[in-house]
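One chain of protein is taken out of this complex; the other chains stay put.
A and B label the chains in the order they appear, each numbered from 1.
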Amino acid sequence: MRALALLPVFLALHLKVMLQYRADFVMGAVGQVIYTLLSVAFIGAVMMPGAALDGWRFWDVMFLLGFGDVAFGLSAVFFFRVFLSFESAYIIQGRLDQLLLQPLAVLPALILRNIDLNHLAVVIKGVVVVAVAAHMLDLAWSAARVAEFVLLAASAAAIYGGLYIGFVSLGFWFRRRASLARPVLSLNYLTQYPLTIYPGPVQALLTFVLPLGLATFYPAQSFLGIAATNGVAEVAPWMMPLLALAVAAFGAGVFHLGLRRYVSSGT
Amino acid sequence: MAPVIQAETLRKTYRIRQQRPGLGHALRALVRPDWIERAALDGISFNIEQGAIAGLMGANGAGKSTLIKLLVGIMPRDGGTLTVAGLDPFRQRRHYVQRIGVVFGQRSNLLWDLSVVESFELHRAVFGVTRADYERRLAELTELFELGELLHQPARTLSLGQTMRCAVAQVLLQQPDILFLDEPTIGLDVVSVERLGQALKRLNAAFDTTIVITSHDLAVIEDICTQVILLEDGRILFDGTAHAAVERYGRYRRLRFVFPPGADIEAAATFLQGRGVAVTIDGPELCGVVDAEAGMVGICAALVDEMTRRHALAEFFVEKPSLKEVILHAYR
């Protein structure tokens, strides 16, 4: 795919832009730190030291938090800007037409142009939290474990990405002024915590319909060796990449359906 | 009677931050930032009388926008004095804006999603116009600006020309003494510009409203302005009537000789140059300039006669310089 070949070109470009707006990056990083403090403060205030929630202790929950950040951050680098601005910039303002005139597949072009390296701050923060939590949990990091972690994180990021692209594609059928970004991003607030705290229907929603919970909770659970308590079969690490590909393919498929409709109906 | 707008050695300076590339400079800039100073207005003085329609002209960066922002009171001045309607625009802004109406060409002051009349009602509430005054004024303005069916449409459905008419009408609801228009004709088609210009003339005639317009559009300025102020590099290059501008800088006439295809234009050009008329060749035409003095007509007639007999002249034009040409000429 030509897009892959162009990836380094676009990455360099975005890096240059980021260096121009250094202050933005620092501000963003600071914001991320404060946000983490919020989450830590809440969980720390409410959990008794030594208490466990369905087998999840304080540092297990922290690990989940960090893992979620790594997954979200990775997906955000590629998909965040598209998610936020697709409807207003590309459809309403018509930038999509410009993309259609280029000798590059539309979806990869869209993603490459909207890479947001500022979200690396989220990834870094997540890695730090994971490292600290793992240390407190006395987790051993062999090469295989690191590889497993990377694979799970990348799969989770791909699932997030597929979901965002799917939502973005709704813009082809329904035109609104406000994007669905805010509610969908709010879902991340829910997946910070172990899924088991939610009632059955909500768990099902976050596992099967909007698989954000599926992306982070079950992999983290099996990685940490915590026994499953809600009857869902344990998700083995090797299943995640397959699931990720499925979700990503689904999201891309919805996008292309929408694109075909857009092109055939004229603007 | 004192002029309604009085400016004396008005000065405004901008400090512009310099951003140099590289990490070293970026760090140093945190402690000691680089500033350069630019005088947007360099001690200008002028007066505008009540009831005048004044046009502020100048190239981009000449100081037009700065001047209008000082006049409407949203920016403080750095030197000199400025009195409008007896008030200091910036220091007495809250009272001052009650007496003026301001329209910025690139920005609509109408509510986007709601009807024009709803915008007007909000405007009336904010400016404290009584219901009786408002009804009467609305009727007057509807007629003046031909607002008719526009009143109940949401602003987002209006064309640019319609938006501008409604926007100007809105700020006239409080019966201001002075109307300020900053680039009101940008993006407007020729017909809309004409309509707006005529409406402003009628407004001025009926209510003696002073109007100050900044514009690039020389046609509109030439058509309706009684006073023209030309700015360049923060200084006033010319302040007077459009007529006076043309008189002062436009004491010449442009001649155009048009020839049929195949004619020997070079020979014609040589001939004219021999007679003391500097000409340039422009395709099938020769363009020349003569001073507009007595006896000019006779000279032209003689030239035309010769050209027709000897050089197969097809058409001939004598043109008075337009304001645009005069301005451009004045810059050189």
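Keep in mind that, in the parts below, a residue touches a chain if its C-beta (ideal position, glycine included) is under 8 Å from a C-beta of that chain, and two chains touch if they have at least 3 such contacts.
Going forward, contacts and distances are computed from a predicted model.
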Listed names "Multisubunit sodium/proton antiporter MrpC subunit", "ABC transporter permease", "Spore gernimation protein KB" or "Acetolactate synthase", matching UniProt entry of the absent chain: "ABC transporter permease"
Touching the missing chain are A, B
Which residue of B:Asp182, B:Asp217 or B:Asp239 touches the chain not shown here: B:Asp182
Residue among A:Phe63, A:Phe78, A:Tyr160 or A:Tyr193 touching the omitted chain: A:Tyr193
Among B:Glu121, B:Glu194, B:Glu285 or B:Glu325, exactly one should touch the missing chain; which is it? B:Glu121
In the whole complex, not just what's shown, which of B:Leu10, B:Ile53, B:Ile100 or B:Leu147 touches the removed chain? B:Ile100
When the complex is taken as a whole, what residues of chain B touch the one chain not shown? 14, 65, 69, 72-76, 87, 92-100, 102, 104-107, 109, 111-114, 118, 121-122, 125-133, 174-175, 182-183
Tell me which stretches of chain A touch the chain missing from the display. 24, 27-28, 30-31, 34-35, 37-38, 41-49, 51-54, 118, 176-178, 180, 182-183, 185-187, 189-190, 192-193, 196-199, 202
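Just so it is clear, only the chains that are shown with their structure count from here on.
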Chain centre separation (chain A, chain B; CA means) in Å: 54
